[in-house]
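Missing here is one protein chain; the remaining ones are kept as they sit in the complex.
A, B and C label the chains in the order they appear, each numbered from 1.
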Amino acid sequence: MAMKKLVNKPENLVQELLEGFALANPGKVALEGSNLVVRTTPKLKDKVALVTLGGAGHEPAMSGFVGEGMLDISVPGEIFAAPGPPRVVEALRAANRDAGVLLIVLNHAGDVMSANLAMGMAKKEGLNVKQVLTHEDISGGPRSNPDERRGLVGCLPVIKVAGAAAEQGRSLDECLAIAERMEANMATLALAVSGATHPSTGDVIATIADGEMVVGMGQHGEAGGGTQSLKSADETTDIMLAALLEDLQVKAGDELFVVLNGVGSTTLMELYLVLRRAGQILESKGIKMARTLVGEFLTVQEMGGFQMCIGRLDDELKALWDAPCNSPALTVK
Amino acid sequence: MAMKKLVNKPENLVQELLEGFALANPGKVALEGSNLVVRTTPKLKDKVALVTLGGAGHEPAMSGFVGEGMLDISVPGEIFAAPGPPRVVEALRAANRDAGVLLIVLNHAGDVMSANLAMGMAKKEGLNVKQVLTHEDISGGPRSNPDERRGLVGCLPVIKVAGAAAEQGRSLDECLAIAERMEANMATLALAVSGATHPSTGDVIATIADGEMVVGMGQHGEAGGGTQSLKSADETTDIMLAALLEDLQVKAGDELFVVLNGVGSTTLMELYLVLRRAGQILESKGIKMARTLVGEFLTVQEMGGFQMCIGRLDDELKALWDAPCNSPALTVK
Amino acid sequence: MLDAIGCTEMSAMLRGAAAQIRDNHELLGKLDSVGGDGDHGITMVRAMSHLEKAVDAASGKDLKSLLHDVGWGILGVDGGATGPLLGMFFMGMSEAAEDIETLDALGLTDAFEAGLAGVRAQTKAQPGDKTMVDALVPAVMAAGCAAEDGGDLLSVLRDAANAAAAGAAATKDMQARFGRARNIKELSIGTPDAGATSVSLIFAGFLKGVEANG
Partner (left out) sequence: MLDAIGCTEMSAMLRGAAAQIRDNHELLGKLDSVGGDGDHGITMVRAMSHLEKAVDAASGKDLKSLLHDVGWGILGVDGGATGPLLGMFFMGMSEAAEDIETLDALGLTDAFEAGLAGVRAQTKAQPGDKTMVDALVPAVMAAGCAAEDGGDLLSVLRDAANAAAAGAAATKDMQARFGRARNIKELSIGTPDAGATSVSLIFAGFLKGVEANG
């Protein structure tokens, strides 16, 4: 699989993509400082700010979630690599306010180290910062072993509800509690059907044989979970949803969101087939598919496959889910 | 290239994808009659309705453009195949109103035939319907030979401005004139870097050799234009934008929109690089990049590549472009 | 001896056409995949099942309604270019059958001509442009010549089928100027046109249908 990408010099890739991203969303985001992605119309200072960090190459994530009702600042790293602590501290300082700052971190070694170091420095400086870690990938291990669970597209629901809470003027502790409640009530599983190439190195970052698929593939082509024969949309949905419902211990009467996140070359068409089947299964079990979100939010270059993320909603979380937002990757009226 | 898609029985594909699509956008669209895609909150009857038709397999197009400020009804066909006249007539009847109905048709043989037959029947029935044809693909031939030019992603700007005009209560003739003005002032060129498979037949619908790319590839993998060596993002942008500026006779001082439409596996990352370069070129020529839209709007399954569409904007078109809309594929606040 | 085509005979012709298409749909898909999108085989199979449904439902109706329902059914197949073209062929035939109970040789060729007119109203494609027009025009002309020469219905159908086959075969050396295959320009030379091949199968099926029935 030779790389077929429209890129220029690898060493300029992130800089150039950020410039294009800002140009594509002039009314929404801008670059500030050392390439921090910020809103063009900042949130009032008496409201909690939300900050995140994460490697580039997953567009629209994470910087595409910056906007009204979502994030205040995103710190993009290099391709697939977390930004270092200095820029994360810079972001925490830029977001600093009496109301406090919530840092949302996806559980990947580099992100966690950077975040922890930055949090330590920020606290030393007296900043009012708290942190929430997302780790909802059930392929990493049992729920009792959260360290082993990666953070996948579940960051989006967490950002959505915490962002809405912040916009409503809730306190830092309340925003944190809401983010943690959402985090504790969700589960994600990733499927890969075809590989991808690393846009800087050109290396193949995952190879999946003809007629095969991998359940539990990580966000950077890291293998994991089971390689099995490629299945129909319905069969694949059955397998993945069963695992998620089991992990989250979903019961009849529960209300769920279902997020289907295409990771690259898998079409919306296919995701609609999967959602249709998920709806049938949930209905047959007396579980309500209360909210849905289908699209490409956190991609892995041109990889084929998707992440299925489900989460248990209560009335407050539903209201926060429905609250308006306006970011490059998600707009709710 | 073996097909790696999550599908079920090919003969149910369109039915299933439409069901999933409706499930994914419950507050926005619903299926009605013989799978017409309609808004859940219809436009007032004293405003012009917009209808379109088109093959499936290009998701989110065309049904993803149904919503406030955009389309009222979309008639999805089979995979890559226009719906027949009976369902188009059904849609025109369903949309019928004194204010009139504008049918937006992309120049592809099947769509045009269906639309013409349906228009003929509708007029016989006394419906107040008018039609606009989009054909902005410059690879088909010179501007003087519009029959040969296909309709590509340019349908989106046309739907956007005509939809906004309709929402403002403009007359059918005014909406038509606005759609035609936008249509006459735009140009699109498609690039393909890697092929795709037909989701029903599994056939390869385009093959592009390693290290090559095709400028002018059609929306269904139809070849056309020139096969050439794969180039950098900047070089590719230079080639495509030069051709478009030439075709549209753009001059210093003009204000343009730039739409970059990823057709499948090409990443947002790459599109941002292209947009960045386009911005540099336009700036150097004294042309204003007044509006931008970057994303996947009209896809060709997992094909790699994108469509670059530029259009000349005047003050009225800019205002219509900025008007709010709320459809599955595009939301403007 | 076949000396008049009423609803029964027309139904047999139509079913004969459907059988031919079904038996050869993979070839049709392959031909379309060279310059088009490879869906012509499945589209034609769907068109033929709409056709058969209309035939099944038409028992007791007159020729005009039978052909109208077949045409309308094919128009409703959501089959890109094929649906309108083929659908309007039968819609055209239907119009020619106005107030007519059975068709003799001249009546049948009139109906074919009306069908051709229905098709040509949809497209500017001319013979030589590598489309279904290249099979349809010679088939309809051959039918007309046979009838004018006093040929019976079977010889009209036989001449039409032969001419359609020859017309389809001749598209192999043409360059496509209509349909998706137009875009590959001279690369379209060397493969017969999918739609023309369908038309030749349909005319072959018309003949087989009445032969099997008679």
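One rule holds in what follows: a contact is a pair of C-beta atoms (placed from the backbone, for glycine too) under 8 Å apart; a residue touches a chain by one contact, two chains touch by 3 or more.
Note that the structure is a prediction, hence the values are computed from the model and not measured.
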Where the missing chain makes contact, among the chains that are shown: A
Contact with the hidden chain (one of A:F21, A:F65 or A:F80): A:F80
Option from A:N12, A:N145, A:T201 or A:Q249 whose C-beta touches the chain left out: A:T201
Sole contact to the chain not displayed, among A:M113, A:A184 or A:A242: A:M113
Residues from chain A at the interface with the omitted partner, ascending: 10, 55, 77-87, 108-110, 113-114, 116-117, 147, 198, 200-201, 203-205, 218, 220-224
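Going forward, only the chains that are shown with their structure count from here on.
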Centre-most chain, if every chain is reduced to its averaged C-alpha atoms: B
Centre-to-centre distance between chain B and chain A (centres being mean Cα positions), rounded to whole Å: 29
Rounded Å distance between chain B and chain C, as computed from the means of their C-alpha atoms: 33
Distance from chain C to chain A - Cα centre to Cα centre, in angstrom: 54
